[in-house]
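Mind having a look at this structure? Questions to follow.
Every protein chain of the complex appears in place save one, which is left out.
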Amino acid sequence: MTTRVAVLGAQGRMGSTSVTALEAAEGLEVVAQVDVGDPIERVTEQEADVALVFTTPDVALEQVLWCVEQGVHVVVGTSGFDGDRLRAVREAVEQRTDVSVLVVPNFSIGAVLLMRFAATAAPFFESVEIIEMHHPAKVDAPSGTAVRTAELVAAARAEAGSDPVPDATTTDPEGARGAKVDGITVHAVRSRGFVASQEVLLGGEGEILSLRHDSSTRESFMPGVVTAVRHVADRPGVTVGLDAVLGLDA
Amino acid sequence: MTTRVAVLGAQGRMGSTSVTALEAAEGLEVVAQVDVGDPIERVTEQEADVALVFTTPDVALEQVLWCVEQGVHVVVGTSGFDGDRLRAVREAVEQRTDVSVLVVPNFSIGAVLLMRFAATAAPFFESVEIIEMHHPAKVDAPSGTAVRTAELVAAARAEAGSDPVPDATTTDPEGARGAKVDGITVHAVRSRGFVASQEVLLGGEGEILSLRHDSSTRESFMPGVVTAVRHVADRPGVTVGLDAVLGLDA
Amino acid sequence: MTTRVAVLGAQGRMGSTSVTALEAAEGLEVVAQVDVGDPIERVTEQEADVALVFTTPDVALEQVLWCVEQGVHVVVGTSGFDGDRLRAVREAVEQRTDVSVLVVPNFSIGAVLLMRFAATAAPFFESVEIIEMHHPAKVDAPSGTAVRTAELVAAARAEAGSDPVPDATTTDPEGARGAKVDGITVHAVRSRGFVASQEVLLGGEGEILSLRHDSSTRESFMPGVVTAVRHVADRPGVTVGLDAVLGLDA
Partner (left out) sequence: MTTRVAVLGAQGRMGSTSVTALEAAEGLEVVAQVDVGDPIERVTEQEADVALVFTTPDVALEQVLWCVEQGVHVVVGTSGFDGDRLRAVREAVEQRTDVSVLVVPNFSIGAVLLMRFAATAAPFFESVEIIEMHHPAKVDAPSGTAVRTAELVAAARAEAGSDPVPDATTTDPEGARGAKVDGITVHAVRSRGFVASQEVLLGGEGEILSLRHDSSTRESFMPGVVTAVRHVADRPGVTVGLDAVLGLDA
């Protein structure tokens, strides 16, 4: 059985790379490409099973709600799709319990695994610090992924009753790019030559465990996109995060 | 409640470091230290709950069997405690179902986590290679931990139906230190300055996930020793591997 | 004063990327682009000061000799331009002492610096090993750059009277991808996600110095191309290697 996929925002950078990846994936077929000015009805005309949405947040909300109403499963790749938008989708899905919506803040399987591993390992080590490295055109520091990782690490330590990370620093008059997030120090490197990298350092007496992910091209998101589209229908209701479809919670 | 611990091989390097660590750990008390020439009866005279064994393989087997017979739980830290020795212990424990034996080939929690993470991540990446780095006095290559990691990675990929790791190499006339284990290439670095390090590189299109553990002192094994002693009694029968007592299989 | 540049092999990958980079560089102007089927006379008609050659080895030799005869300086970026070809150019330049030819086996300034630093540091450390990491479509192992680095390291140690690198390995039945080059072990990693990376590990008692270069795009060669074109005229005769024009030998 082939899964029929519609891509919304098909001419954007993530959309067009996804079209190529989905067409190359076994068992998937791109039956509709919708971009600005195209009628969304193509999705149903072409009998798509799943809509993959990469449009801007406001357009995306409308499109997701329309797809849900039509009984089409949705993978949302639009950034910043949270808060009110997420609530609106949850309400809509309560009316259509046969429809699944998967909201994916980060399609990088490597980055998602790194976060999980960091949280799992965190209670076993005295110290944890995070270094994220991005291109120098990035305007915000630290990165959203690093903040999320720090939050997960801090939550895992809190649950395990870990002590605070030790730090005897008394003289640090200036500070550098980064932040302390829930007690976890995050360093933000900005340098030409990086696209998006993150390293979590976990330290104990006489040992360091370091978990690092380096991403250099948009192609690195494609296994995540394909996995999301393949498995969105398996999870009824609204799900947030790629983890849910990686089969890690056996 | 305090757990009373006897250390067998208490004057060896791991034994003596463990005595210090156990005495510093909350809820544990070292009540007997046994070394060459000392009567093993000290274990029961001092009413030890758990015996921690670091003696040589042949002595160790006798000691473990004696402890089991006496109803004392055992953590086995002796290297190379497998095959016939393990079978003999399993038989003995069948007669004493109230006793737990935990055999620990590697007390480094960091190394154990690294192996688990590598196996979990392996099916999500096209390529996996392992680099292990040890001091130049090591006589065998690759290291036992690296071989074990490669086996776990290969097994995880086989179960997931992963393709073989891609490799177009046609000219490689000489070869370097290391091996190909179940299809996974393991590189063995020998350099002054390393004690025991291992890095697993997982590569996909446009991304690398690297998991690395560096161990520089015997103290890095102590959290594993303490955890094993604390939790040995929770698992009836004979268990192999620290994983079982890390609480990772919720 | 603007330097007028002709690019030969202008439609190839390195050629076309170089045209873009040279046009963006201050003081340089691309006045001629020559590719298959185009007359080489464009170089002199457009009064080029420097010809940058990226054509195939056989075509390249003819073109370089013609440029030398015409009094045009040449930067040779064609791979494998050595042996007989280099000798032929040296002879030609003996007749035209006003012309400079710079043959560049590697335009990456980072890679060239890494090799120099490795050779400088090598005599100060007991151990040196090299890890090179490339994409899995590469057919030869180890990489030419790694072999060259190992040779430079070995030569520096020989000159300094260093002892052989210590290695107690007695059991290494299989071997992995790589080679031992002049006594220096080179490990060759092949994994999706790498383009061209190299790490030199220098180890002493209680310390590791690691020098690593990661290259992910052809753009990383452009500073080397621009520097070569800018400075080729400064060095009369035939010169091999980018080092010569980096101003490092004050």
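Here the chain labels run A, B and C in written order, and each chain numbers its own residues starting at 1.
Please note the rule applied: a residue touches a chain if its C-beta (ideal position, glycine included) is under 8 Å from a C-beta of that chain, and two chains touch if they have at least 3 such contacts.
The structure displayed is predicted, hence computed values, not measured ones.
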Touching the absent chain when the full complex is considered, from A:48, A:208 or A:246: A:208
Touching residues (missing chain, whole complex) on chain C: 108-110, 113-114, 117, 120-121, 124-125, 202, 204-220, 222-223, 246, 248
Hidden partner chain, residues of chain A it touches: 125-129, 131, 133, 136-142, 165-180, 185-194, 201-208
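The rule is short, and it goes like this: only the chains that are shown with their structure count from here on.
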Chain closest to the assembly centre - both centres taken as Cα means: A
Centroid spacing, where centroids are CA-atom means, of chain B and chain C in whole angstrom: 46
Distance between the centres, which are taken as Cα means, of chain B and chain A, whole angstrom: 34
Computed distance of Cα centres, chain C from chain A, in Å: 40
Chain B: positions in contact with at least two other chains: 125, 202, 204-208
